[in-house]
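Only one protein chain is missing; all other protein chains are in place.
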Amino acid sequence: MANKTAPDKRKTVGHRLAIIDGHLRKVRRMVEEGAYCVDIIHQSQAIQSALKNFDEEMLRQHLRVCVARDMQAGKSDTVTKELIDIYKRL
Amino acid sequence: MANKTAPDKRKTVGHRLAIIDGHLRKVRRMVEEGAYCVDIIHQSQAIQSALKNFDEEMLRQHLRVCVARDMQAGKSDTVTKELIDIYKRL
Amino acid sequence: MANKTAPDKRKTVGHRLAIIDGHLRKVRRMVEEGAYCVDIIHQSQAIQSALKNFDEEMLRQHLRVCVARDMQAGKSDTVTKELIDIYKRL
Partner (left out) sequence: MANKTAPDKRKTVGHRLAIIDGHLRKVRRMVEEGAYCVDIIHQSQAIQSALKNFDEEMLRQHLRVCVARDMQAGKSDTVTKELIDIYKRL
């Protein structure tokens, strides 16, 4: 339970995801309507950018809460592995 | 009309986007259920990766069809500007 | 020979690389002197950013000159493969 997303954060990030979902629906419509490839790519890149900002918000919360607590509990190996794993996928 | 996504490609890329949409719905559910931040970030990074692959497919088609035609029509400045713009947003 | 970097461009991009080289020497010195890890990472990230800008300049020239010429010669498959290859490594 201690690892769960804080309830007060859920609403904010949930709202961000709803907006991203709307943008994704727009890309699907653009493809169906045969829009210009470059416009479709721009829209898709904007979604990736929004997801990266979403990740930043999740990461900030993770560092402040979970990492702080786990480092204090001496779990530096697990924490380091998890954070490096996120870094490598970037 | 010449700039539109080829109909035969629309179905394939449309299918990709439907899968990405499913993954995004999963992220939204994870946030609502208060899943572990690191798992949420991994899922979001997977979506960004899938969108990058989608862009690659769109770009490939764009190069083969639109860029080839526009370069032959002498529009190298416009083409260059558009492609550099995609590169810069990466 | 037609594929070679234009001589007028060589000086400009060569100058950029000399600056990047200076920054890399600075990172090496920071490591030797045992500087703070975060400061070293920032400096390394700045070099990556400078190299990405250098690539953008090279790509711009490549599109205007080589891609324009090769597309006009009907080599759209080779050109597409080369550009997608650059995109995938990003």
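Should a chain be cited, it is by its letter among A, B and C, assigned in written order, with residues numbered from 1 in that chain.
By definition in this document, contacts are C-beta pairs under 8 Å (C-beta built on N, C-alpha and C of every residue); 3 or more make two chains touch, one makes a residue touch a chain.
These numbers were taken from a predicted model, which means no experiment stands behind them.
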{"item": "Residues of chain C (touch criterion as defined above) contacting the omitted chain", "value": "3-7, 10, 13-14, 17-18, 20-21, 24-25, 27-28, 31-32, 34-38, 40-42, 44-45, 47-49, 51-52, 54-55, 58-59, 61-62, 66, 82, 85-86, 89-90"}
{"item": "Touch list for chain A against the chain that is not drawn", "value": "56, 59-60, 63-64, 67-68, 71-72, 76-77, 79-80, 83-84, 87-88, 90"}
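Rule of thumb we're sticking to: only the chains that are shown with their structure count from here on.
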{"item": "Rounded Å distance, chain B centre to chain C centre (Cα mean)", "value": "24"}
{"item": "Mean-CA-position distance for chain C and chain A (Å)", "value": "29"}
{"item": "Chain A and chain B: spacing of chain centres that average the CA atoms, whole Å", "value": "17"}
{"item": "Residues within chain C bordering two or more other chains", "value": "none"}
